[in-house]
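All protein chains of the complex are present and in place, except for one that has been dropped.
Moving on, here comes subunit A:
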Amino acid sequence: MHGYDYLLILAFFSLVLLPAPLLGRFYYNVMEGKRTFLTPVMGPVERICYRLSGVDPSIEQNWKTYTIALLAFNLAGFVVLFAILLLQGSLPLNPQGLPGMEWSLAFNTTMSFVTNTNWQSYSGEASLSYLSQMAGLTVQNFVSAATGIAVLVAFCRGISRRSTQHLGNFWADMTRATLYGLLPLCLVLALMLVWQGVPQTFAHYVDAVTLQGTDQALPLGPAASQIAIKQLGTNGGGFFGVNSAHPFENPTIWSNLFELVSIILIPVALVFTFGHYVKDMRQSRAIIACMLALFLIGGATAMWAEYQPNPALNVASVEQTAPMEGKETRFGTTATVLWAATTTAASNGSVNGMHDSLNPLTGMIALANMMVGEVIFGGVGAGLYGMLLNVLIAVFLAGLMIGRTPEYLGKKLQAREVKLLVATLIVMPVGVLVFGALAASLPGPAGAVSNPGAHGFSQLLYAYTSATANNGSAFGGFSGNTTFHNLMLGLSMFIGRFGYILPVLALAGSLAAKKSSPLGQNSFPTHGPLFVTLLTVTILLVGGLTFLPTLALGPIAEHLSLGF
């Protein structure tokens, strides 16, 4: 590693961690409807939204009404996007004259964007009109992230309020998260990206004749605006097929830094938002410590693994250095690995190099980051409510060990809460192991893999893990665009999203209704190093015990067979 590699890592952590406390407080103020510096600009827009849709933001909902509102909104979004993708051929803003999408691909794509996954079985520049990209996908990029924030703050209210049915108003939460939480940051990031070279135009693709006289079509479009939200909203669906490896999507090492930081800027900040809700910032710091520990373990392992030259290329005439297949020269090894670790930790799923060609153990870290349920920072909102589920499990385990009723921040965890927790624990195994095994055992679907041996298994495992974890990155050689995989991966994304959201909102309702007992000497403290360790170990055990055998069959077997 060179000096610039260390500077990149330093810049990344500084830009992510330093603004987080301030940004976290901003999100708290926004979501609680308090006045912020953006109120003069966004306030009128917000009020118009409420008036036109007949919403009174001051009327709070119980967990069932909140859930129904959320589901209705997501369903409406699903219908609109599905229709746009099917009909794009006859809709405006289609300068390339692209046809409507095939139905199973349109279903998969719609599910993918509504669930904040952004798994892509298509290549944007070859299959999507400008209208589909901006009025279809960009919108879901915003509102799926806003839905994540809404669920999170409803859960925070459930933990922090006492003896109430009220969890807030979904319509207001979603609107505020979009208008104040996402839109302003996106405007800034989009312009920074254009400055670095990302196109932003409605013009037709440009036809160039190269220096050596061949024709070259240069794909353009309103790219920067969509790329900004796909990074900030932990969506990850690229404007171009190869995502942020594409020189138009991510032109320089600086655009790379901005996009990389944007992946986890909001997820980190939201941990502090939680601290404001429960009025105890020590809880935030404990959760950040656990997330950072897991991130650093994975990131450092991946960095070490990816700097090893590939033994299969050990020939005298070939330079022996860190692998470059699937990587861009302007990013090199460090920026690619840092991105791979971040995008899988944070449920983003954008890539700036091809994960399929990463060394086996680097790819394994990407898989493991997703397998623990996207809780290492995780998706916008989704990461933290996933992490809080782990916190409750850790508290429950601690309660069993010391023989007391488990309690988190004064709220007793009883049979109903533990049942709901267990329900969330089976989502990942069902999506990855059951659906994955089904796909692997059918000759047609199993034929979607492109690499031989253990790595072929890793490709299929990666696809179902990425879909269920709502990540969206892929081992790109996997041909997911078949009716079977489009539907099964769509189902995985569905259970991976709503299999968490429903129990989380039910938990929020059940916790909100409880009285809060004062923290006494008998309560297990949930902020010290002891708890951070317990939480970290819990996450590793729950994920590890479930998925270790699959990792042994895939990346570990490949690593050993290569003779590193």
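What we mean here is this: a residue touches a chain if its C-beta (ideal position, glycine included) is under 8 Å from a C-beta of that chain, and two chains touch if they have at least 3 such contacts; residues count from 1.
Everything below uses one rule, namely that contacts and distances are computed from a predicted model.
Per its UniProt entry, the chain excluded from the display bears the name "Potassium-transporting ATPase KdpC subunit", taken from "Alcohol dehydrogenase", "Peptide/nickel transport system permease protein", "TldD protein" or "Potassium-transporting ATPase KdpC subunit".
When the missing chain is restored to the complex, the residue among A:A11, A:V278, A:L292 or A:A423 that touches it is A:A11. When the full complex is taken into account, the listed residue touching the unshown chain is A:V80, out of A:L17, A:L38, A:V80 or A:L397. Considering the whole complex, the residue from A:G148, A:G168, A:G298 or A:P323 that touches the absent chain is A:P323.
Within the complete assembly, A:S53 is the residue of A:S53, A:S90, A:S163 or A:S441 that touches the hidden chain.
Residue-wise, the contact with the chain that is not shown comes from A:A190, picked out of A:V151, A:A190, A:A512 or A:V532. What subunit A contributes to its contact with the hidden chain is residues 2, 4, 7-8, 11, 45, 48-49, 52-55, 68-69, 72-73, 75-77, 80, 123-126, 134-136, 138-139, 141-143, 171, 174-175, 178-179, 183, 186-187, 190-191, 194-203, 205-212, 214, 216-220, 222, 224-226, 228-229, 240-242, 245-248, 251-254, 256-257, 310, 312-313, 315-321, 323-332, 335, 351-354, 356-360, 450-455, 458, 475-477, 558, 561-562.
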